[in-house]
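Every protein chain of the complex appears in place save one, which is left out.
Then we have subunit A:
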Amino acid sequence: MIQEDALVLDQKQISDKYFKLTLKSQFISNNSKPGQFVNVKVSPSITPLLRRPISIHKINKENNSFDLLYEIVGAGTEILSKRKVGEKISVLGPLGNGFTIKNTPALLVAGGMGVAPLYFLAEEMKKASIDAVILIGGKRSDSINCEEDFKKLGFNVFVTTEDGSKGEKGLIINLLRNHLNRQAIYACGPKAMLKEISKMAAHKKIGCQVSMESYMACGIGSCKGCAVKTKSGYQMACKDGPVFNAEEIIW
């Protein structure tokens, strides 16, 4: 891991609340794996104080940069969205353990912003010739991201929205029921969704990895702030996770 002031190469507004930020970093672009994240100091000021954890979304080897895909949910992400090309942003990473890629047909399940790390994962699966199906769920059509990007990798993508404005109407869990023939599940999204997926996976005896969210301070395992309750006691989402085997989690 490294802490560095990374140059902003690009900042694109994808839709109302979603942004894609490209940062230059030789080290991070060459040493990261899917599921890992960076802890971002959105501004040099003391408000907001703490760094914000954001998943590594895509690596751009051609210019030693990486992308973050993020949603504005509060003050920190709002400030991040205002940072401009040419400025520098302090990032700490790559952090966390990342997904363990299994050489079996995969099911990637993303709730909302959960697509962010799963796109990086899908790219690696494509490189390793692993077949993957991608499910994306969200509240409305504008909370569905990356559908076309996954398709470009040659994977099948299924979309569901709660209001039916895109794809099937309903919850992602209903969509999941049709895909329980796959051998490994990789999921990222809201905790309630991950809990349901993990129940279903356990029932069908499918290996399932989930990326857990937690509030973080240090991001490296020192402060014990980001505890996740597991069968082997509290584990740190930033260091032992954020990816856990679903059966390990006490929901």
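The rule we apply is simple: a residue touches a chain if its C-beta (ideal position, glycine included) is under 8 Å from a C-beta of that chain, and two chains touch if they have at least 3 such contacts; residues count from 1.
As a convention for this text, contacts and distances are computed from a predicted model.
Participant: When one chain of this assembly is omitted, its UniProt record names it as which of these: "Dihydroorotate dehydrogenase", "DNA-directed DNA polymerase", "Potassium-transporting ATPase KdpC subunit" or "Cytochrome aa3 subunit 2"?
Facilitator: For the chain not displayed, UniProt's protein name is "Dihydroorotate dehydrogenase".
Participant: Among A:90, A:141, A:165 or A:245, which residue is in contact with the omitted chain in the full complex?
Facilitator: Among A:90, A:141, A:165 or A:245, only A:90 touches the chain that is not shown.
Participant: Of the residues in subunit A, which ones touch the absent chain?
Facilitator: 1-3, 41, 46-51, 90, 92, 214-229, 233-234, 239
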